[in-house]
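A single protein chain has been removed from this complex, and every other one stays in its place.
What follows is chain A.
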C-alpha cells in the first residue's frame, strides 16, 4: 500500500506516457488507413514485381517451368547483337528527339511569349499533337511519311528540297520516327518553356533595358541562363520517356521493329522475347538491364544538368 502511495506521482506519469503511446498508435493507424491504397499499390505493383523480375532473370522460364541458370541469361543478352541494336536504336531516336525538340520548342515559346495577340491560339495549335495518343499519331504518320504518295515528300519536293525513303528503308526509318516524336513532343516543350519564361522576374529585363540591352542580348544573357532548370527538367523527362519508347515503333514496325529491326527499341526487345517467344527469363534479364540503364542515365543526366546550372 505504502509503496503505491509513494509512487503515485510516478505511476500517473507512466499512465500519461501510456495514454500518449496508445494515442500515437491510434493516430498512426488512422494515417495508415489514409495511405492504404497507395501502400497496397506499392507492395503489389512495384515491390513484388521488381523483386520477381530480378529473381526471374536468373531462371530459364516459359511461364510454367522454371530452371535455375544463374547468369546465363545475362551472358546471352550481352552477347546478342540484337540487344545492342535495340539499345542503339533507343538512344539514337531519343538523342535526336531531344536535340531537335528542346531548342526548337524553346525558340517558338520565346516568340509566343513576346507577341501580344493570339498567344493562346498558338499554344493550343502547337499543343494539339500532344493530347492525341501517340498510337493514333503513328498511324497518321505511316501515311504522312509514305515515300511516293505521302504528304511530307510531296511538300518537300514542291519547295525544292530532297525527299527521303523514310520508314520504308532501314537507313532512314529512324529519322521518320524522330520526326514523329518531335512533332508529338514539341507542344509539351513549348508549354513547359512558356510557363517558366513567364516566371522569370520582369525586373531583370527592366534593369537590362536601362543598361541599353537589345532584345536579342536579353534573350542570350537573361532568358537562357534563367531557363537552365527548365532545360534540365525537359532533358531528364525526355530521356526517361525516350528510354521507354515502344508505342510508336510498335505501330510502325511491329515488335520486331521492321524494316530490318531498325526500329526495335529496348522495350520492344523485351516485349518480343517475353510475349512473342515466351522467354520470360531472357526478357526479365533484359528488363533488369533496361532498368539499370535508365537509373544510371538519369543519375548522369541529373549530375550533368545540375553542373550546368
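Rule of thumb we're sticking to: a residue touches a chain if its C-beta (ideal position, glycine included) is under 8 Å from a C-beta of that chain, and two chains touch if they have at least 3 such contacts; residues count from 1.
Basically, contacts and distances are computed from a predicted model.
K.L.:
Under which of the names "Spermidine/putrescine-binding periplasmic protein", "Aspartate carbamoyltransferase", "Monovalent cation/proton antiporter, MnhG/PhaG subunit" or "Carbohydrate ABC transporter permease" is the non-displayed chain listed in UniProt?
P.N.:
"Carbohydrate ABC transporter permease"
K.L.:
Of A:74, A:92 or A:183, which one is in contact with the hidden chain?
P.N.:
Of the listed residues, the one touching the omitted chain is A:183.
K.L.:
Of A:35, A:99, A:224 or A:300, which sits in contact with the chain we cannot see?
P.N.:
A:35
K.L.:
Check the options A:78, A:99, A:125 or A:207 and report the residue that touches the missing chain.
P.N.:
A:125
K.L.:
Going by the contact rule already stated, which one of A:74, A:95, A:205 or A:233 would touch the omitted chain in the full complex?
P.N.:
Final answer for the missing-chain contact: A:233.
K.L.:
Take the complete complex as the reference. Which residues in chain A touch the chain that isn't displayed?
P.N.:
Counting only chain A, the missing chain is touched by 27-28, 30-42, 44-46, 48-50, 52-53, 56, 63, 108, 111-112, 114-115, 118, 120, 122-129, 131-136, 138-144, 146, 148-151, 154-155, 183, 186-188, 191-192, 194-196, 199, 215, 229-230, 233-234, 237, 240, 244, 246-247, 250-251, 254, 267, 270-271, 274-275, 280, 283-284, 287, 290-291, 294-295, 298.
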